[in-house]
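A single protein chain has been omitted from the complex, and every remaining protein chain is retained in its original position.
To keep things simple, chains are lettered A and B as they appear, and every chain counts its residues starting from 1.
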Amino acid sequence: MKLWLKIAVSVWLTAVIIAGIAFPMMRVPETWYHFPFIPGLEEKARNIIFHVPISWATVVAFVMSMIYGIIYLKKKDIDYDLRSVSSASLGLLLCVLATVTGAIWAKFNWGSFWNWDPRQTSIFILLLIYGAYFVLRSAIDEEERRATLSSVYSIIAGVTVPFFIFVMPRIMSGLHPGSLGDEQGKGPVLEFKMATNMLMVFFASLIGFTVLYFWMYTLKVRQMRIERHVQQITDSQ
Amino acid sequence: MKKLTFKSENIAKLYNRRVILDKISFSLSEGTAFAITGKNGSGKSTLVKILCGVLSPTRGTVEFSVSGTVVPYPDYYPHIGLVSPYLNMYEEFTAEENLAFIAKVRGLGAGWNDRRDMLLKEFGIYDHRKKEARYYSSGMKQRLKYCAALLHEPSLLVLDEPSSNLDRYGIDAVQKFMELQKKSGILMFATNDAEDLQFADTIYNIEDVKQGSR
Partner (left out) sequence: MIALTSYHIFVKEFVSEFRTRYALNALLMFVVTTLSIILFSIGQESPSSDVLSGTLWIVIFFSAMSGLSRTFVAEEERGTSLTLRLLVNANAVYIGKLLYNFALILVLSLIIAVAYLLFINEFGVKTYEIFWLTILLGSAGLASASTILAAIIAKANTKGTLFPVLAFPILLPLLLTCINATKLATEGAFLAEAMQEFQILISFTVVMIATSFLVFDFVWKD
């Protein structure tokens, strides 16, 4: 990644974090930096600026990992496996963060850390899939076989994801805005009563976290490439 | 009469970044016996697997053509017969059942029964044909593997350690079929046994190639 982009992301995300935490919430917003006060959510609404973008980045990481897995199967070039696993390991980290930020929010808004709401369940299953993916990888010694089998597993896991979207709302009622049990917020999460300035910070955060993910991803890939190279040298000695 | 050619070009195989095989190139035509040698651990068995299409090489290609048309790499298993130490028969089936299963899944035409009986007799296990393979000695298992590999009259016969586990009688039977294969198709075998090597027209030493490549 280019240096200017790194600096830009750092400044951008710092601004987003400051805005997200420090902008005052007012019942009647007066200036551009006043967030509106949402009844029922109150100050807790700030979490939307962190929790949702992280969850989004988790999904991006998962999809990227699967796509690189497919490319690996096509090209049989081990570098694509490095990319796939790099993305997956970042995805696991983001998934844990999304689960934790979500659970904390749930505790203060819905009364308990875990409610088996459809979206909570989905992120939990994503966590299980990531876990299984790494368990599978650690159970195979040979590099190429490991790459092939874990790619196949991520494809198999990937095709089951759409089923959760159909199955979950039928099994359990949702607490997240946008789920079936929710009256005020039909439609996706973003639509629910967000003022323009908050929406802008939210999207800025979404972009910021996505670019941050790509930055971390390129670092991780480089680190894995170097590790592999070093191992190659020590092996041949 | 079909015309066979077998060509391998620049095959390389890496296991966990270690080079097992590199720059393996040769080409064979009908009526040849080709021996692969090299000390233990030099990658003979790996090469045999790649040539048979059960293991994909890291680099390089294998090309097998019948009457001028190239058979796509992974799909030439109907033309191949392989005998090797890591290729086992189903233990809970008798010799007869094992061969019947092979004939059925290969879709062999009528007349395979006669060939099966002939092979069982040639390899001296005809009297044990109704015994489950788990009661066989290792030599008898090896003979059964030959029957299995030869049942469909393969145009390419590949043998990994042809005479392992066999007594004089078995070795004679094997040598008879190696002789026949040389005339009717292509024979390829990996061995370090001096007696086996007498059958070869060409001897290919993996070590030499490796040395040359460094």
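We take it that a contact is a pair of C-beta atoms (placed from the backbone, for glycine too) under 8 Å apart; a residue touches a chain by one contact, two chains touch by 3 or more.
Keep in mind the model is a prediction, meaning the values are calculated, not measured.
Only one residue from A:I17, A:I67 or A:L136 touches the chain missing from this view: A:L136.
Touch with the chain omitted from the figure is made, among B:V62, B:I102 or B:I186, by B:I102. For the options A:I7, A:V100 or A:L128, the residue in contact with the chain missing from this view is A:L128.
Residue-level contact of chain A with the missing chain is found at 73, 125, 128-129, 131-132, 135-136, 139-141, 144-145, 148-149, 151-153, 155-157, 159-160, 163-164, 166-168, 170-171. Chain B meets the missing chain through residues 49, 52, 54-56, 74-75, 77, 80, 82, 84, 86-93, 101-102, 104-107, 148.
By definition in this document, only the chains that are shown with their structure count from here on.
Chain A and chain B have Cα centroids lying 52 Å from one another. Looking at the complex, you find that chain B touches chain A at residues 14-18, 56, 58. Of all residues in chain A, only 76, 141-144, 228, 231-232, 235-236 touch chain B in the complex they form.
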